[in-house]
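All protein chains of the complex are present and in place, except for one that has been dropped.
Per-chain residue numbering starts at 1, and chain names A, B, C and D are given in the order in which the chains are listed.
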Amino acid sequence: MIPALERAVELAIGAMLVGLALWSVLVRPRFASIVGFVVFGLLLMLAWMRLGAPDVAMTEGAIGSGLAGFLLLSAAARLRCSEIRRARIGAGEPQRARDRSPRRSSIVALGVGCAAVAAALAAAVAALPHPAPSLAPAALERLPELGIGNPVSGVLIGFRALDTLVEKIVLVVALVGVWGLAAEASWRRAPSVDPSPEIEPIRFLARALPPVGIVLAIYLLWRGATEPGGAFPAGAILAAMAVLVLAAGLGRLPPTAARSLRLAICAGPLVFLGVGGLGMGVARGFLDYPAGFEVLSIKLIEVLLTGSVAVVLLLLVAGPPEEAASANGMRRPEPPL
Amino acid sequence: MSAIVPGPGGAALLFALAVPLAMLAACLRASCRPAIFRCLGLAALPALLAALVDVGPDAIVVDPAGLQLTLGLDRPRAILLGATALLWSVAGWYAPTYHRREGRGGLDDRDGGSLAIAWLACLAGCIGVFIAGDLVSFYAFFALASLPAYGLVIHDRSAAARRAAGIYLLLAIIGEAFLLLGFVLLAKGSPDASLRISTVVAALPEAALRSQAVLFLLLGLGMKAGLVPLHFWLPLAHPAAPMPASAVLSGALIKTGIIGLIVMLPFGAATASAGVGAAGAAAVVGQSASGAIAQWASAWSAAIVAIGFITAFAGAGLGFVQSNPKTILAYSSVSQMGLIVAILGAGLAPAAATDSTNGPGESIRLVASCAALHHALVKGALFLGLGVIAATGHRRRRAAGVAMALLALSLAGLPLTGGALAKLAAKPIFGAGIAGALAFGSAVASALLMTRFVSALASIVGPTRSATAPIGLALPWWILAVGAFIVPWIVLPSATEVPRGAAFAPGALWDGLWPVILGALLAEGIRRSRTPLPRIPEGDIVVPLERDLPRLTAAAEGFAGALDAATRSWRGGGIALLGVLVGLIALALVGLLRG
Amino acid sequence: MSALAASVGTPSTAGAPLIVGLVALPMAAALAAVLLRRRAASAAVLLSAPILVGLAFAAAAMVLSTGSPIECVLGAWKPPLGIVLRADGLGTAMMVVTATIASAVALFAAATERRGAAMRGTAPGSSLNDAGATPGPADPPPGDHSGGPAEAGGEADGGGERQPDAAPERASATFWVLLASVWGALNLTFIANDLFTLFVALELLTFAAVPLVCLAGTPPALRAALRYLLLAMAGSMLYLLGVALVYGSLGALDLSLIAELIAPGTDSAPRGVLLLALVLATTGMLVKTALVPLHAWLPPAHAGAPPQASALLSALVVKGSWFVILRLWLTLGEVPGGRTVAFALAALGAVAILFGSATALRQRSLKLLVAWSTVAQIGYLFVAFPALVAAAAPTLATEALRGGMLQAISHAFAKAAMFLAAGLLVERAGRDRIDALGGAFRRMPIIFAAFAIGGLSLMGLPPSGGFWAKWLLLQATIGVGAWWLALTILAGGVLAGAYLLRVLRACGAEAPADLGADRAVVAAPAAAIAPDRLRTAIVLGLALVSMFLGFAAMVPAERCGVRRLLRSEPITQLDRPIEVLPPPSTPHGAAEAAP
Amino acid sequence: MTAFLLVAAVAVLLTVAGALVRVVRGPTTSDRMMGAQLIGTGGIAALLLAGTASRLNSTSDVALVLAILAPFAMVAFRRYAAATQAAASRERRLEIDAGAPGAAPPQGGA
Partner (left out) sequence: MSVVAALLDGWTVLLVCAGIGFFVAGTTGMLRFPDAATRLHALTKADNLGVGLVVLGLLPQVARPAEGFKLLVIWALVLLASAVSSQLVARVATDGPPIEEDRNGRTAPAASGTPLDRSGSVGAGAQP
C-alpha cells in the first residue's frame, strides 16, 4: 500500500507542478503569474523532498519562492506603476495591446514544439540505463578525507570546489552588473529596499523574526557539515531577514562605495581563492586543503561564504542604487507633462 | 621556416618588389607624396631589370619541403613582366605631367598623392603576379593588383568614375572569390602539401575535380582578362580613369588574368600522361586513362576557343558602335584578350603540343605571352597617345596621328608590325580549320574596329590649333610607341619558332595585309553608307543588370528584413529558439534512424 | 583501499601552476577590482594583464614543446569524482589569443579613461561612450524628499572627488571588474575538461558579458542586455539538460572519460540519449553564440556598448560558447546521427553568412554594421562541422578543425581592431552614421587603415588568418561534397567586401560641407579629440596581427608545430588515461562494500 | 503508525491542493495570495507528517526554512498593493485637478 501511495503522491505533485507551470506561463495578469511561480516553488520543494534532496529543497524554498518572489513582486509593482502612469498619458497603448496578444496559431505551434521537446526528453529519460550510473558511492567513500559528514557539502566544498568558487564569483559579478544599472549620478550611493507604507505589522515581524532567523542560519551552517544545510541556505535566510528589516524601515543599507560592504561581498570568494591557492604550496594542489586543517579551512570558508552570500543576495534584491526613485516605484518623481 | 638563400636572381626579384613597396610606405608621410609622385616612373625599373636577367623559376623557395612558396620567372612570365614593367615605367613618367596639365582628380588629390598610393600598390601586385610561383602568393599579389586599382579608376571622382569603380571593385572581389575556389580545387589535386603552381597544374588532369577547377579558374581569371560575358567592367573602368592609369589598366593589369591562364591551364596534359602511359608497364590502363584525359582536354579546348572567339568578335562589334576613343580602345582590349584566350584554348587540345621543341605546352605559353606582350605595349601606347593628341593642336597632329594609326592597325596584324609576327606565331596553333578561319575573321574585325578608332581620333579637340604636347607627355609616348614596334621584333623570333625572315616573305606580307584592307574598307563603307549604328551604351550588359539588380536585391533585402523583424521580437526569439531545438532534434532522429 | 584511493598523489603535469594561475589570477583581479577604489581597481587589472599574457604564452610554449596537454588535478580529487583542468593545443591557443586581445583592450580602455579625464574640462560628453544616460526619466530630483538615500552616499566617498560632472566612474569601475571576469571565465572555458565546470565558466562569462552590454546605459542597450540575459539563461537551461542526460547515461562529467566510455567498441552507452544531449547542449550554446536565427540580441548589444566592451564581446565572448560547442562535438560528435545535425548546423551557418552580411550591407550606423558582420562571421565557425565529424577522413577533420580555429582567432583580432577603430572614428565624427565619416581618410589615415586591414582580413585576403581559414574551410567543405557551403563561403567574402567598400567609400569622401557647422558643435577642439598615439597603436597593432596571422599559421603549421598546436586530441586514446570508470551499472563503492 | 502519518500527509496535501483553485481563480490579488499562503502552511504540515513517518531529521529543517519565510511573500504583496494603489490614486487626483503640479505622492512610512 505504501509504495502505491508514494506513487500516487509523486503523480499528484508532478501533475500539479506541470499544471501550475503551464498556468503561470499562460495566465495573463502579471501578479497571478508571480503567485503561480511562488506556489510552484513551494510544490517544487515538496518534490525535491520526495526525491530525497533536502539541500536542494531548502535552497529552492529560500531562493526560488522566498527572495525571488519578493523580487518579482517588487518588479511587478514598479511595472504596474509605470503602466498606470502611461495609461493616463495614453501613449503607445493600442500598440502594446496588439503586441501582447499572440495569434492562436502561434500558441498552438509553440505548444506543439514544446510538447515535441518534452516527448524527446521523456524518451531519453526512459532510455537511460537503470540503475543509473552514479558517483554517489565514490563520493561517500572518500568523504572521510575531508573530515565532514554531509556528502553534498563534500561535493560542493571538496570534490568540486572549483565549481562552487566560480559560482560565488558569478554572484559577485552579477551584483556588479546590477549596480552597473545605476544612473551615473547615483552610482556609489546606497541602494534601498523601500519601507512598506503599512509598517506596524511588518515592523513587528521585522523585530520578532530576525533573531530566530539568525539562529536558524547559524544552525544550518553548523549542521551543514553533517546534515543538509550549509552556506547557501544559511546565507539566503540571513538575506531574507535583512530584507525584512529594511522593508520595515528599521534599517538602511550603506552606500555601495562603503569599504566594509565591499569587503563583506568579496571576503568569501577571496578567502576561498586564497586557501585554494595556499593548497598549491602546502597541500596536494590548487583547492586542496592542508592536511590536518581540512575541517578548519572548510569552516572558515563556509562562514565567510555565508556572509558574502547573504550580503550579495540582499543587495541583489535591493537593486541598483537609485536617486530619488524607489525600487518599487512608490516615490518615483513625476515625469514632466 | 627555411628559405633557399636568394641568389642574384632572387635578389633582383626582391628588389623589384621592394622598390614600389618602399615608395608606398614612404607615402604614409603626406610630405613625401609629391616627390614620390614625380618619381613614379622609377618604381617599375627594377622589375624591368629583373625581367632581363636570367632569374630562373625557383629563385626563392620558402618552405621547400612543404608548401613550397616560390618566387621566380620562366620565359613566358619574364616576357610579360618585361613588357608590363616597361609600360608601367613609361606611364609613370607620363603621369605627373598629365596630372599637372589636366588638373583632374578629387579635391583631395592636388599633389597626386592618392594616385601614387593606388599606383604603387597596383604596380607591386602586378609585378608580384608575374613572379609568383605558387598559388598563395599568386592569389595575394593578384588581390594586391586588383583592389587598389579601385583608386586608379575612381581617381577623377566624377559620377561616371564612381559608378565604374564600384562595378569594377565588386567584380574584382567576385573574381577573387572564384579564383580562391579554383585554387582550392587545384590544391586538392596536389599530390603533396606543395602549392607550387607547376606541381598542382601537372597534377590537375588527373584530379577528381579537374573540370570544376578549370571552370572556376576561368571565371576568376577571365573576369580580370575581360572575357565575355564578364567583360563589362572594362569599357567602364578604362575610360573613367586618367590617361596613364587607363594605359596601365588596359595594358598591364588585365595581363594578370592572362598570365594566370597561361600558367594554370594544363597544356600538354594528355601528351605528358600518354608518355607516361607508353613508358609504363600497364600500357592498356595507362592509355585508357590518358585517353580520357585527352578527351577531357579537347572538350575544354573547344570550350575555351569558343569563349575566346566569342569575346574577340563581341568586343570588336560592341566597340565599333562606340564613339569615345577610350571606350573603343577598351573594347579592343576585350577583343584582343579573346584572341589570346583562343590561342590558349587551341593549345589545350592534345594535338597542339605534340611537335614542340620547348617541351609540352611551353610553346603555347610563349606564343600567348608574346601576343600579350605586343598588346600590352601597343595598347599602352595608344592610351598614352590619346593624351598626347588631346594636348596637340590640329595642325601638328600629323606625325602623332600616323603613329597612332600604325599602332592601331598593328593590333589587326598589319605586316611588318609586331602584330603580324604574333599572328604568324599563332597560325600553326589554330591550324587551317574553323579556328583558322575564325582567327582570320578576328583580324578583319580588329581592323574594322581600329579604323573606327582612327576616325574617332579626329573628334578629339586640342587646346589650340597649333599647340604642341609638352615634352613630359610626348617623350614617354614616343619611347613606348617605338618600343611597341621594335620590342616584338626582338623578343618574338627568339621566343617562338617564327624566324625573323618569315615575316618578310611575300605570302606572309599578303596574308597580313589583306584582312587589314578588308576591314578598313568595310569600316569606310559603313561610314559612307551612313547606316545608323545601334546605340549600345558603354558597358553593354551591365546596364540592364544595373536596372534589374535593385529589384533582385530588394527582394533579398525584403527577405532579410522579414527575418530580422521576425527574430527581433521577444516572441520571435522564443519561437526561433524552440524551432532550432525541434528542428535539430528531428534531424537527429532522422540521422539516428538512417545511420 | 579501492583503485580510486590508490591513485591519490600529484598527477598534475609540470605546467599545472601555469594554468591554475591563468584561471585564478583574473578572478582574483576581478574581486580585487570590486574591493578597491577606482584607480587601484584598474591598476589591479592592468598589472595582472602582463602576467597573464606571460602565463598564456608559457603554457602554449610548454604544450608545443612537450606535445602533450598540461593537466592539473584540483584538490587531490581525480575524475570521475573531481575536476581536472586540461590545457591542450586548442585551449592554449585560445588563451593566448584572449590574453593578447584582452590586454590590448585593457590598455585601450585605460588610455580612453585618461583621455576622458584630461578633456572633460574642455568638452564634457563629447564622446559617445561617456554618455551615461539614465535608464529612467532624467528629471531633476525633487527637493522635498527628506532622509532619502541620496544623501547617504556622501560619507563613504572620498569627499571632493564627486562633483555632478565627475568622471563616468560607474562605467569605468564596472568595466574593470567585468574585463577581469570575462578573462577568467574564458580561460576557464578553454581549459575546463568537465561538462559542469564548463557550465559554470559560461555562467560567469554570461554574467560578465551582460553588464558589458549595458555599460553605456542607454535604453536600447538595456533592452539588448535584457534580451541577451534571458535568452542566455534559456540556453543555459538547455545545456544543463544535456549535461544531465550525459551524466544520467554515463555517470561521468569529465570529457576524457566520456570519450573513453563512448569509444567505438563500448556498447553500454545509449547513443540516442547522447545524441539528444548533444543537440540540447549545442542549442543552448548556440543562443549564446548568436548563430542565426538566434542572433537577434547580438547586433544591438554589441553596437550599443562602448568600443572596448564591444571589442571584448565580439572578439572573445561569443567564441567562448562556440568553443564549448567545439569541445562537445569533438567528444560526442561521432555518435550515429551526429552527421545530420552537423550538416544542419552548417546550414544555419550558411544562412548566417548570407543573412548577416546582407544585413550589414544595409546598416546606416558604423557600429551596427560591424556588429552584423560578427553575425555573419559566426556563421563561418559552424561551416566546418560536417567535416569535423567525418570520422572516416581524419585529414578532412583536421582541416576543418584548423580552419574553424583559425577563423575564430583571426576574426577575434580583426573584429577587435574594427570595433576599436570604429569607436575612434565615431568619436571623432561625433556620431555613429556611416555618412558622417567623410574625411576620415584624410584626418585619421592610420585608424582608417586599421579598419580597412581588419576588414580585408574578414574578406579573406592573404596573408591574413582569414584567408587561411577560408582556404581550409573550403578544402573541408568540398571534401565532404558540400558545394553549397563552399559557394556560401565565397559569397560571404564578396558581401564582406561590399560592406567594407561602403565604409571605405564614406571615409574616402570629403567631409560634407553642410556638416561643418554641425561638427563644430559636436566636436571639441581638434587637438582634444585627435586619437592619441597609444590607442592608435593598439588598434593598428591588432589589425596587423590579424593581417599577418596567416604567416604564423601558414608556414609553421606544417613544420614548426602549429599544426600540433591546433590538432585535435585523438579522442579515443588519451595521452595518459586518467582513470577508467567502473562499468556504469555497478557503482564502485557498492562493489567494494559488498564483500 | 508510519502508514497513518503518510496517509495523513497525503490527505493534507490533497486538501491543500484545493487552495490551488483559489490561486488560479482569484478573483482579487488578495485571494491568490491567501491561496498561496494556505498551500505553504499545508506544505509545512505535510512535510512534518511525512518526515516524522520516514524518520528523516532534515525534513523539519526544511519545514523550518519554509515557516520562517512564510510571511515574506505577504510583505512583498503588501508593498505591491500599496505601490499600485498609491500610483492609481495619484493619477486619478492628477486627472481631477489637471495640470496642478506637485501632487506629492503619498509617502507611507517615510
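Structure notes:
Everything below uses one rule, namely that a contact is a pair of C-beta atoms (placed from the backbone, for glycine too) under 8 Å apart; a residue touches a chain by one contact, two chains touch by 3 or more.
Only a predicted model underlies this, so the values are computations on that prediction, with no experimental measurement involved.
In the full complex, the chain left out of view touches A, D. From the options A:V152, A:I202 or A:A264, the residue with contact to the unseen chain in the full assembly is A:I202. If you put the missing chain back, the residues of subunit D touching it would be 1, 4-5, 8, 11-12, 15-16, 18-19, 21-22, 24-35, 37-38, 41-42, 44-45, 48-49, 52, 55, 57, 60-61, 63-64, 67-68, 70-71, 74-75, 77-78, 80-82, 84-85, 88-89, 91-92. Contact residues of subunit A toward the unshown chain are 23, 26-32, 80, 83-84, 87-88, 93, 96-97, 100-101, 198, 200-202, 204-205, 208-209, 212.
The definition used in the following text is that only the chains that are shown with their structure count from here on.
Central chain assignment: C. Criterion: smallest distance from chain C-alpha mean to the mean of all protein C-alpha atoms. Set against the Cα centre of subunit D, the chain with the most distant centre is B.
Centroids of subunit A and subunit C (each the mean of its C-alpha atoms) stand 28 Å apart. Centre-to-centre separation of subunit A and subunit D, using mean CA positions: 18 Å.
Of all residues in subunit B, those touching 2 or more other chains are 579, 581, 585, 589, listed in ascending order. Multi-chain contact residues of subunit A, defined as those touching 2 or more other chains: 120, 331-332, 334. The residues of subunit D lying in touch with subunit A in their complex are 2-3, 6-7, 9-10, 13-14, 17, 20, 23-24, 26, 29, 32-33, 35-36, 39-40, 43, 46-47, 50-51, 56-59, 61-62, 64-66, 68-69, 71-73, 75-80, 82-84, 86-88, 91, 94-95, 99, 101, 103, 105-110.
Subunit B makes touch with subunit A in their complex at residues 569, 571, 574-575, 578-579, 581-582, 585-586, 589.
Those residues of subunit B lying in contact with subunit C across their complex are 1, 28, 62-63, 65-67, 69, 106-108, 136-137, 139-140, 143, 147, 166, 169-170, 173-174, 176-178, 180-181, 183-185, 187-188, 193, 209, 556-557, 560-561, 563-564, 566-568, 570, 572-573, 576-577, 579-581, 583-585, 587-595.
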